[in-house]
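For this view, one protein chain was removed and the others were kept in their places.
Showing chain A:
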Amino acid sequence: MTDTPPDQPCQLAPFARSRQIDDWPPSPQRNSGALATSNRGWRIRWPVLDLATCSRCGLCFLYCPDAAILLSQEGYPTVADDWCKGCGLCAAECPKDSIRMGEDGEDTQP
């Protein structure tokens, strides 16, 4: 009895797969790497990245408490927008001041 098809990692996977109650998970559980409820709703600011000054140290990736910073193949950060809760820890830790907390919805890589 598998509860749900595998979720894509780092994607929003709401509990409700349909309006049929049997399509809901059989207990409060979700595949690892999938998020049931987006953090977008209560975030008011989020990181805006200046990749020109980024040294690709990876500290933002390591420090993010919700693993909302992903690293590209080249080692540059990107923000998972359903996961980021806007805490600003990445901006505080960035040794190059390459991250500032902008308005939610602002282009994260201008």
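Assume contacts are C-beta pairs under 8 Å (C-beta built on N, C-alpha and C of every residue); 3 or more make two chains touch, one makes a residue touch a chain; residues count from 1.
One rule holds in what follows: contacts and distances are computed from a predicted model.
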"Branched-chain amino acid transport system permease protein", "Pyruvate ferredoxin oxidoreductase alpha subunit", "Cell division inhibitor" or "Macrolide ABC transporter ATP-binding protein" - which is the UniProt name of the missing chain: "Pyruvate ferredoxin oxidoreductase alpha subunit"
Candidate in contact with the missing chain, chosen from A:11, A:37, A:72 or A:109: A:37
Residues belonging to chain A that touch the chain removed from view: 1-3, 6, 14-16, 21, 24-33, 36-37
